[in-house]
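Shown here: the complex without one of its protein chains, the others still in place.
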């Protein structure tokens, strides 16, 4: 079965910043959509901020198994009604992969319940993402670490709930570390936060980064599991 | 050092429901405040819904180490501004103990990021709370389980994040189980959810229940730990 | 790809106890091998205690993706050399599913590091296994709970490490609860402990129980992940 994936991108930097335009001429969403398709059989569509309902209509979300989220400077422009819709779909089983600066998106903060704040720096850091859970399906097909010759630094403390599973920890040249691959279950849905991907670096052309995202789609895709029933509940056992 | 504890109670049932008035003539908050004081040296104050700012002024919260929360039928009447204030204080280190029907309070749902929904039943169930983590300080001084001869039933699935630590699991006569003692770290703050305490049962007169709440205050009290700094961060290491 | 599954069974009760012979005339291992094959495409073989090397030669283990383990009264007869061989294979990535009384097997205790002790009772208990993590792939295709009309009771405290993920919690008629579906990562391997399956009940003919075991095989099967290198390690970065 081919999972239905929707790649959501703010898609603003790629319209105004020459450096970003050169790296991602068709937008970060297209780079991710094309890139993960080399690592799995997915039905991929994209959606962006400036589309009606940000491209995330009921129709689209109801036909999305896994939603990938990239946003940065316009988190506040995402309408609360859409955020609530995505939130509801995650609790019902839709997978969600939050990338890089998406740590400050409304949907991620709503699901985490914390500030999701962190340290950051745009400089000349190298990043090395070490696999700390080699048994995890999201690390399938990788070596011991992924090396990115240039990336924005994100440093601890990262104000998130302790992840259910910690898959990657990043090292940065300037002296910081970061929990850069984190899984969560929320309701019937699964969430993966993955750190790399600042818009001024060609990170989403890196094949190992794309492999991780493709692995995460497989991991986060919904299972036909129990649909819990809530509310007033009659006793199953006969009371004496 | 005596921890500063504020017991917050909705305090509505105790004004109108004769059965509840008989059990808690001075309110659930007074029963808890008096009860935990037999198990530790605390500076306890109380606060209720109908006080100005629900009794949770900046002044009060800034002098609260641990906030205990009981609410049931008026969650929607708690103002968002106060919820945000409490949320901020938890992330800064204030402990929070959420009791029973507080699972549906705005503050708990905001911190958890999930629906916090569950099954429930008011009938003739007995509850038995088994200690599943005997190493945990919150279970100090208890036997293998706490037995409550009558309680409202709460049943799985309980839509919460997997707890950082699971301390109690409840058994109910009618055939259900429930994760009834759950710990979380959020920001610099600690949270404990504890299930028992429906208003029509004398649960907060039970000495073992009060012992658990007192233990949880000790566990959740803030530590003078690192105050993480967020935002733009200069490299610690000299870049070559 | 069809996963290679080896079902290991002590295979003693089925030779001497008339009741068990009636339920499992060809042994518990055959019931499981046949049963899971209705829920997935697996290459299944079996192995038993009295075979040379308990049927777990290097050759067999090297061609096993997931090992299923049922043992009860002869844990001490399993040779340490074979236990160490299985342990090594788990750390290298082989999945391991430990069933019921296997909680006291040498291999499970070695992997857990605790006593793995518990309460038990053979009586007239009913068991109900509640799904507490509906997002988990091991719960795929189930309803809200599995009901077993008769089973041996296992009760808390179960002396295991806190599971990485808790999938099922059991309710028993007599008043006990049990963490009955527990996942662990150890090295590159994945482990699932699943409680039901006392030899005097037809539990491994129950289709939902078999579905869970088949799901667990899929979940525990090895990934072609990083092969960590250990020992003396040269600096990756040029030291100044």
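Letters are used for the chains, namely A, B and C, taken in the order the chains are written, and counting of residues starts over at 1 for each.
Just so it is clear, a residue touches a chain if its C-beta (ideal position, glycine included) is under 8 Å from a C-beta of that chain, and two chains touch if they have at least 3 such contacts.
If you're wondering where the values come from, they're calculated on a predicted model, not measured in any experiment.
For the options A:4, A:128, A:186 or A:223, the residue in contact with the chain missing from this view is A:128.
Among C:7, C:153 or C:182, the one in contact with the hidden chain is C:153. Touching the omitted chain from chain A are residues 128, 130-134, 144, 155-158, 162, 165-166, 169-172, 175-177, 179, 238, 240. Where chain C meets the omitted chain, the residues involved are 91, 110-115, 117-121, 123-125, 153, 155-157, 159, 161-162, 164, 173-176, 184-187, 226, 228-237, 239. Summarising the interface, chain B meets the missing chain with residues 93, 128, 131, 133-137, 139-144, 164-165, 173, 185-190, 223-229, 236-237.
Methods note: only the chains that are shown with their structure count from here on.
Of all residue numbers seen at the chain A-chain B contact, over half occur in both copies; the interface is built from largely matching residues. Here the CA centre of chain A is 31 Å from the CA centre of chain B. For chain A, residues touching at least two other chains, in rising order: 164, 173, 185-187, 226, 228-229, 236-237.
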